[in-house]
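Heads up, one of the protein chains got dropped from this complex, but the rest are sitting where they should.
First chain written, first letter: the chains are A and B, and each begins at residue 1.
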Amino acid sequence: MHHAYIDKFAYQDSPIHRLDGRVKFIVALTFTAVVVSLPRTSLSILTCYAVGPFTILVLGRIPLRFAFKHILLVCPFILVLALTCPLYDRTPVNVAFGLFLWQTSLGWMRCFTILGKFIVTMLALIALVSTTRFSNLLTGLHKLGVPKLLIIQLGFLYRYIFILIDSAHHILRARDGRKLTNLGFTAELKIAAAMLGSLLIRSIDSAERINIAMQARGFEGKWRSISKLKFRRCDLLFTLSAASFLFGLHFFIKPILL
Amino acid sequence: MHMANELLSVPIATGTLAIAAAGLAFICKKARQFIASDKFPLMGILGAFVFAAQMVNFQLPAMPGTSGHMVGAVLLAIILGPHLGAIVISSVVIIQCLIFQDGGLLALGCNIINMAIIPSYIGYFLYKSFTIGPFSSLRTYIGAMMACVIAIEAGAILVPIEAALSGVLVVPFSTFLITMLGVHFLVGFAEGLITLAVLGYLQQVRPDIVVDSLQGKVRLSRNAVFITLAVFTVVIGAGLSLVASGMPDGLEWSYAERPDQPDFKPIVSNVEPTVSAVDDFQTRYTPMPDYSIRTSKLGETNEKEQEIKTSAGWTSFAGVAGSGLTMLFIWMIVSFLRKKKSLEA
Partner (left out) sequence: MSKAIEIENFSYEYPDGTLALCNICLNVEHSQRLALIGPNGAGKSTLLLAMAGFVKGTGKVFIDGLQINKKNFKKIRTLLGSCLENPDDQLFMPTLFDDVAFGPLNMGIEAEKVKKRVTEALKTVGLEGMADKAPHHLSAGQKRAAAIATILSMAPKIITLDEPDGSLDPRNRKNLIKLLAALPQTLIIATCDMNFAATIADRTVLLDEGYIIADDDVKKIMSDSKLMTEHGLEVPTQFKNGNYHNFKS
């Protein structure tokens, strides 16, 4: 997967993509909070909650393979933490699922609950960012009170990450093409420093040129932009259905399952 | 050290989110007063530089097979000053969450505090306080090293604390703390080395960039590196063993009784009132979990207990199966509608 296309799905079109960025952000945040606060004792309720992000992903035409590949990519830290649970908590428990009844330890249950919650909240996050263009998300965040300076900063950052990652790839390839053996620590460090230094200088020079480009188009320090956000009827509909999904699960399904 | 959602409870997550938001709002307001318009692109592109820098790996000394990469918080704080540095690194953390899904949405507040705000300010002030006065290569060396190691450790220390406050820790607190400190000592050490090396390079090639912070020549000698490594290891090792011995084994956030030690009583059981309130709430409203703590040996379960468990098993099965069917149904409807639409078009 080419990194510049990490957000390619955000540029598709679907009813979900057309929703207001603010609404989607708040719904994703609330959903995450609800899932995280679920008791540590139930795995099956997590599958019920997974229906939410799953529906958004399917409606937004985001391939599930993409989502799961991504989760796999970011999971190592939480995986290590989850796998330490069985080591520390060996309280034996009985598990019943359908016809089956078996015995395991509380640590393993915790481990799977943590991983399950991780997968469900990650699905929600992926559903949010792959159905919302970053620029829309930024305007939404600004409307929600994030300081302008930070929004401008995020905009620039988003624009230039991909270019700089590309140049880093290029100089890495240039190094690996010529460096045939391990040169020892001092030399290696010097090479890495020279690479980073030249990358930094290149970045600073290009910041100067961008500065000229901005001034050439009349920029004097005041940041102006046109807001394209509008809260429409479908946003209201989405909010209501998300709310009723969460309420329904909390008040009707959860008491049965727990 | 990206924090995940699952390491936090909702009160702690929202609390840190609020603190991070207020902190950032304050810093932005402060920065607005002195920021020149030509700093906008510079900040943006230096943030992007951090992403690129993380890809350039290098061999660590005395540890074959391991490689380090740059985090950049201290370097940016030295170049841009602590306020702008904190804003840039915060934006990096936000993008890592929103574009690369590194770190959870709910944990964003914690991550901003641990990885951006704390390292930027601590790093900057440590570096500045060591390098004040006439230039000396040794002082710059010590300053940058201290700044990087302590700034990163300060952020890393917060991870187990936040997790412990949330009451989700299964691993003993001291073990988690020591692991985090140990790993991030290495990260900080590598960061110090590469920060110094980059500063040295910049000074040679483009002294104008670091003109305010460096007047003389930075030199990196092999011996100095090994001496620092040794000193830090001794200091940190001693400190950690003190911390470890000062913490009784019982600082496990234990929820249940330990069957191996019948008279074990949790010494610290969720002191935080909000946490225990949440726990209370959860236990009160969870009469029938998927699993139950075993009261008797397997095979000796009495009939009534068995019955309850079987019924619990069937409810959870129904929950999973129902959810699965719902998802399948949604998927089928959507793909059917899509097919119909593409046929019509």
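Basically, a contact is a pair of C-beta atoms (placed from the backbone, for glycine too) under 8 Å apart; a residue touches a chain by one contact, two chains touch by 3 or more.
Note that this is a predicted model, so its numbers are computed, not measured.
Note that the absent chain touches A when the full complex is taken as a whole.
The chain not shown here is touched by just one of A:R209, A:R232 or A:H250, and that residue is A:R209. One chain is missing from the display, and on chain A it is touched by residues 4-5, 7-8, 11, 133-135, 138, 155-156, 158-160, 162-163, 206, 209-210, 212-220, 222, 224-226.
In this section, only the chains that are shown with their structure count from here on.
For the pair chain A and chain B, the distance between C-alpha centroids works out to 15 Å.
On chain A, the positions that touch chain B within their shared complex are 6-7, 28-29, 32-33, 35-37, 39-45, 47-48, 50-51, 54-55, 58-59, 61, 70-71, 73-74, 77-78, 81, 84-85, 88-101, 103-104, 106-107, 109-110, 114, 117-118, 121-122, 124-126, 128-129, 134, 137, 146-150, 152-161, 163-165, 167-169, 171-172, 182, 185-186, 188-201, 203-204, 206-208, 210-211, 214, 219-221, 223, 253, 255-258.
Residues of chain B touching chain A in their complex: 2, 4-10, 13-14, 21, 24-25, 28-29, 31-32, 35-38, 40-49, 51-53, 55-62, 70, 87-88, 90-92, 94-95, 97-102, 104-106, 168, 170-172, 193-194, 197-198, 200-202, 205-206, 209, 220, 222, 225, 252, 256-260, 278, 282, 285-294, 298, 301, 309-310, 312-317, 319-320, 322-324, 326-327, 330-331, 334, 338.
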